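The complex appears here minus one protein chain, its other protein chains still in place.
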């Protein structure tokens, strides 16, 4: 951290900053500039300290944090890419992993038709929600336990891994029995009670970015999982909230190279929730692959017109089949495969 | 809901929309315009339906929802102001209720000094966090159980109600034993598992606005509490995330008259978290009162320089005493009192 | 500026940064930390330098600018408040200056009725647009020259100063003949050709904040005016663009104390454009005064239902009269008057 003193700050004020820093175990370097004094405070632990500790001291103009707030998710902590492997399907390698399926599990028939379609087209993991965090209490909330059993049936019948969202910290153990990957939804990215439980479970986890959280906050949320010993963390960019209203959210495509530069964790993209409309999904999915994403999470519904929710952003099986063909070409153009 | 058909949509396509609407129990009105046909679908239940159900039908250009997504929190549902009363202190009436205290409970000595100071200056409720949802797992997480016991001691010693945040749905019953008002933090505004538990508890609740949630989403979150039979809901505006970086968040002062117009629930303002710096707190607090807020939530620390967190946004006891004098004048100028 | 070197940066790389800084006339201080070297570069001119000059050098991890980008608008440059006086009406003193009138000048009858009404209620300056920067080329664009002549008539008949927007740098001299204050609209805050011309004219100027510009960018735009020798600059906060959609823009009420802390320039608030709806204007106007604004800019139309534009955000004369009474009480409560 760097504390800049006010013009005219006294020596006593500077000394007070230095003393406070040293009392916290930091090493200190002083810049006695012509106009202002600047105090640099260095140490491996500054990430744990609040900048406010120094900002409130008399004579301090501003405090700038140089260390990033996240540690375990950073490239500085681990230089090589992390690989997360589920039944031999690896996130973070040359393969681009496509996860697909309905937004919500509605019935056995709907789910099985969707799974058959996405598997036939080359998806390697199935997605399907059974606990739905809906904005309104009057909306469909998911099939819950009955849905979990349908997901278990999918694993058995199709020999394909399954990902589903968990919303209550006390459901983690139960849900883990039925599915392969636990998803943390965007609205729960900073639900630290939930993150801690999933961290302890050491199950593979798909951590969606909060729709108004910075990349730094996202990686810091990953630290909650990693600090409990769970290193099977996959990040998922799903669009951020901006002023633009022609799409439901704005996919932050820049976050892909940013995450790749600053973190060792694999990152996938959910074009369906970002777009909010099926007609934009193919363009965004191809952009994500070209930008370096390690996978995709795509909503497919056997009959979007009858979907209980989010039908507008779901692809039909035939749209999905066509998109997979296009994605294989784009993947190849950047040295990867599906 | 209003479905606008595409230019050139066929009669069969229009009829399909009408049939779908009628099958859902809606009454339908048709506009056979010169260029386009518009289908209006009316009924008391359209809020439960997804616009997508119609948007996916062939020939539909767009679907506009006219009903607001929230019901129970709306003025249409309940025209007169709701009053929430805690030990005779009423939110939503002529009195402006000031809640104050430290961001985090750190020790008995720190808490008691803070409580004495804010009570002496006229605060009528004490705030103090014991479960802290911190962005980083390496930050101070709160005193938890020991903190709750200190809060109970405050209630007993000072005969003043206490508000504290609860972060895990399974803690609701336990925390309710120690405090008078349960706070839902901004990061948990859409933690629906938590909202449902607090709704069931029927305890007074302070619902902070998510820092990237619209007023409509906030009122819909209130519906989660209200639909469980808990009508003791107080809203709390605490700043939204924008591009501006001179303050930690941007207080959405417009949300005060917006909430007053569209909802019957009382609304208070937290200037400390919005500003992120003590020097901006007085101006924002006065603005909130002038704009019609029913109360304030202000951070006060006996010694901000030693605070374990958020020291920079805390007022000292003497700053707070001065602010309370100023606030009394502003409250009087808008026909209210503290 | 502070350049932080990468872990493992070589001495040669550090020296290259130092040499570059010295070649630009900066004085340099080195922090040889345990893990990283930090180079502080100080001088009165660092605001003119791009941080990129250093960020591109090998071995540099990041560059942090400590000097603010604005100079002449800063409190560091001028500690005492600036007063801007127009015909004896002073912005920045104890008086709160209310400017009011129609969004657009539509006709002599409409303008004169509006002016009479606002003057009777205590407004001290008249606003009225004649060049309207409309989003669509098919919308009403203003009366232009004929409108200017009507504004001149107002000055003569009512002995009251007038403010109007200018949109083309080549109109500055002409418009200056007819009105007392030149307004720079939000969409032109970074139209540097326009700012330079108005700077040269040395006419009093009302600089609206761009709806997506930070306070720092706003004050830097003021530097364009000030650097041409025009010190008659009044800032105007009018709401920023956010995700919230219940109001047209979100008034950044925090910007009032922020500007007061970091700049010597007076600041007024336009509640009408922020709100976009007349029913929210009174609450926001009172909030602005309580927060320390030096004035208000309010839209009043003799017959909002017939307004050619922005009728929805205009107050009627009787609404305005009532608001002025309320504002006088709020102003008094914070030690000021109207």
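As written, the chain order gives the labels A, B and C, with residue 1 at the start of each chain.
Following the convention adopted for this analysis, a contact is a pair of C-beta atoms (placed from the backbone, for glycine too) under 8 Å apart; a residue touches a chain by one contact, two chains touch by 3 or more.
Since the structure is predicted, the reported quantities are computational estimates derived from the model, not experimental observations.
S.K.: Any idea which chains on screen the missing one touches?
M.R.: Those shown chains that the absent chain touches are A, B, C.
S.K.: Among A:176, A:214 or A:227, which residue is in contact with the omitted chain in the full complex?
M.R.: Checking the options A:176, A:214 or A:227, the one contacting the hidden chain is A:214.
S.K.: Pick from B:31, B:87 or B:318: which residue touches the chain that isn't shown?
M.R.: Within the whole complex, the residue contacting the unshown chain is B:31.
S.K.: Which one touches the absent chain: C:92, C:128, C:304 or C:317?
M.R.: Of the candidates C:92, C:128, C:304 or C:317, C:304 is in touch with the missing chain.
S.K.: For chain A, enumerate the residues touching the unshown chain of the complex.
M.R.: 212, 214-216, 239-240, 242-247, 250-258, 260-262, 274-275, 279-280, 282-284, 286-292, 326, 329-330, 332-334
S.K.: List the residues of chain C that touch the chain left out of this view.
M.R.: 47-48, 50-53, 55-57, 69-71, 133-139, 167-170, 187-188, 190-193, 196, 211-212, 217, 220-221, 223-224, 227, 241, 304-305, 307-313
S.K.: Considering the whole complex, not just the chains shown, which residues of chain B touch the missing one?
M.R.: Per the touch rule, chain B residues meeting the hidden chain are 2, 4, 7, 27, 29, 31-36, 38, 40, 42-44, 62, 64, 66, 76, 212, 241-243, 245.
As a working rule, only the chains that are shown with their structure count from here on.
S.K.: Drawing the touching chains as a network, do you get a line, a ring, a star, a complete graph or other?
M.R.: It is complete, because no pair of chains fails to touch.
S.K.: Identify the chain whose mean C-alpha position lies nearest to the mean of all protein C-alpha atoms shown.
M.R.: Given all protein C-alpha atoms shown, the central chain works out to be B.
S.K.: Would you identify the chain whose Cα-based centre sits farthest away from the centre of chain A?
M.R.: Measuring from the centre of chain A, the most distant chain centre belongs to C.
S.K.: Round to the nearest whole Å and give the separation of the Cα centres of chain A and chain B.
M.R.: Chain A and chain B have C-alpha centres separated by 26 Å.
S.K.: At what distance in angstrom does the C-alpha mean of chain C lie from that of chain B?
M.R.: That gives a centre separation of 31 Å.
S.K.: State, to the nearest whole Å, the distance from the C-alpha centre of chain A to the C-alpha centre of chain C.
M.R.: Chain centres of chain A and chain C, defined by C-alpha means, are spaced 38 Å apart.
S.K.: For chain C, give me the residues that contact two or more of the other chains.
M.R.: 212, 242-243, 245
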